[in-house]
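Only a part of the assembly is drawn; its chains keep their places, and the rest are absent.
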Amino acid sequence: MIIAQLSIAPVGVGTSLSKYVKIVIETLKKEQIHFESNAMATVIETEDIETLFAVVKKAHMAMRSTGVNRIITELKIDDRIDKNATAQSKIKAIQ
Amino acid sequence: MIIAQLSIAPVGVGTSLSKYVKIVIETLKKEQIHFESNAMATVIETEDIETLFAVVKKAHMAMRSTGVNRIITELKIDDRIDKNATAQSKIKAIQ
């Protein structure tokens, strides 16, 4: 299981970005993945790295389709190879 | 209100880092701030930028006090000046 942190933000469309962030979230909802958004980013869980990159590309392209002139996309991947970590098991481990 | 995303990880102490992440969380608990940890980072809310930097420095120093040889600390600050955004209001805006 791959756990990742994703943030996609448009530049040059004003101070409030929530309308645009919603488009990213709607795109993620259509995928067969588990994700949860917090105030700063969205934590995504995917089966493998191929699925993750495919999903991130779709989300980035969804932001592009809004017609914005610049996009900042940030992705942090935690690829745990020695055991099957999930977002839930990671949170449980620090409690 | 300042909303920030914080991650503090030691390098060179093995594959599992949860024992060390707990130390950061214990440090945050002693502060007069609101925070919530997810699988990839901790979202912090502070009154002002001074408080945020003071808290992050304390958390980084708590990691140092464990005797680790290297620390990677990552901080992303969302400083909304035109209105009083909170972690909760940001999440509500994207739902």
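Going in written order, the chains are labelled A and B, and every chain counts its residues from 1.
Going forward, a residue touches a chain if its C-beta (ideal position, glycine included) is under 8 Å from a C-beta of that chain, and two chains touch if they have at least 3 such contacts.
Values in this document were obtained by computation on a predicted structure and should not be read as measured data.
> Assuming the 2 chains shown are copies of one sequence, what number of copies does the full assembly in this structure comprise?
4
Rule of thumb we're sticking to: only the chains that are shown with their structure count from here on.
> Which part of subunit A faces subunit B closely enough to touch in the complex?
Residues in contact with subunit B: 3-5, 15-16, 18, 21-22, 25, 36-41, 43, 76, 78, 80, 82, 86-88, 90-91, 93-94.
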